[in-house]
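Omission of a single protein chain aside, the complex is shown with its protein chains in their original locations.
Let's look at chain A:
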């Protein structure tokens, strides 16, 4: 942790901090700027702002500016005090319940539910209504009592997920005490949530105090922003148009609340990178110093490979090759690419020529795919091997046009040779057998929609995430058919879905099942069946078996091969498992750091690997006994 990392990267956070600091400074030093006492009445009644009274006066001649700055002290003080108490309760209840489980958790969960559901404001009003004397401290306490529950629930969920992580399990295994685990393992990781919960508690408390004081339920002898509004309202200031009286306190509450919420945006974006907007994404690299830059490069590479960032599951590579696609390949890895001619019977269907895909950032450009040329033929199984971050998923995403911001195709071409098939909606009259060459990168989004799934379908790495959890399996067949085969009647669509399920060995009645009712292997089969429903010419399989256990892997793979014999589609099969590819592929392409390092017929690559990287990979497989 160096100092430059403490400077907030996002503009929103900076604005939020400036606002928060401004109000804190105003609360501390503001009263020194005015000679008036907030309660003292004067002779100038209900005057608009002037040199003598910067924010005008009230009906009894009190100085609004003095009230405003003294009120800031009270409102911020109550907010901070209540926020701190409320957050302490949340942390205790949430973390203890989430970590220790059992009866204490059940009781705390129910207690949280009670305070979460019973509406806070009415409870607050009733409680303060009974308070015999209403000092600001007791008001703050009551606010804290009514506001801790939401944050406690979030923290409990986080703690429950944290306690199952490896590092906590490891700490438990080494016999660390429970308190120590909670304070040194769990708490630091829940810190973003605690911080954001605290900010919300402060906003909530400032608002609650304002609301209570506005109702006359606060301490009316103390000047706060809320009590200013109370007196303004009871003097009917708005009927006289005395905006200077009631606009400043309300505006201050809203601006302060917005400022704290903006800081919270930063915390959210820190823990959930998907929320970042374009600008802060760029700035994160520039202002973060070298350390942060390296981190975000890793992030970009993770995006490139389609792996969720924290995962970055690397396979141990014997020669210590860095899995992150660097700005430029370093000298040792830059051996010449080894390309051998491919000789398969089918005509070319996808031709990728000199493709370049970049992830631009302010400091540097990551070449996720760098000058890659491959050709897929009809019926061919092309194996695409490489570690996470080697650019293989970026390559397939370029072919399917699913690249996400900020990835950009900066050079090269992808040509798709579309067979002229008699198919409703397809251009008819073409010479059967002749193929129509389509520039994939040049398709408009509407043209692209027609070509997707009909020509190229995808099987994703994890069907767990690729199937929509809230609709039935049948519905996920049905929407494809409704869009691509608009003339097909509903009954035929369902019959087709059932047929496809049977083709992958699943009972056709499961068409009405939801994804969570299927096992992992079944879900992957369903995903394959959905990919096949339009009988595409190409299926891209992105590590389709990685998430399955070995036995299921084998079954699914056999199924895919059998279906390929039946339908004759071509496959691009990406994986980091080279031994698997050697077994099933016609040809193999090996990628490293965005470059194609070896490409040729599978048998030749196996028998005589020419690139040092391929040699290293094969040697490590041989050591493990995977190749016999």
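Some notes on this structure:
In the analysis below, a residue touches a chain if its C-beta (ideal position, glycine included) is under 8 Å from a C-beta of that chain, and two chains touch if they have at least 3 such contacts; residues count from 1.
In this section, contacts and distances are computed from a predicted model.
Not shown: a single chain whose UniProt protein name, out of "ABC transporter permease", "Urease accessory protein UreF", "Putative monovalent cation/H+ antiporter subunit A" or "Pyruvate dehydrogenase E1 component subunit alpha", is "ABC transporter permease". Touch with the chain that is not drawn comes from one residue among A:52, A:170, A:275 or A:437, which is A:275.
Screening A:186, A:440 or A:457 for touch with the missing chain picks out A:457. Screening A:23, A:99 or A:246 against the full complex identifies A:246 as the residue touching the chain left out. Checked against the full complex, the candidates A:95, A:108, A:210 or A:617 give a single residue touching the omitted chain, namely A:210. Screening A:126, A:170 or A:490 against the full complex identifies A:126 as the residue touching the chain left out. Residues touching the missing chain, restricted to chain A, are 12, 15, 110, 113-114, 116-127, 129-133, 150, 203, 207, 210-211, 214-217, 229, 232-233, 238-239, 241, 243, 246-247, 249-251, 253-258, 260-262, 265, 268, 272, 274-275, 277-278, 400, 402, 404-405, 448-454, 457-458, 460-462, 465-472, 479-480, 483-484, 514, 516-517, 527, 530 (touch as defined at the top).
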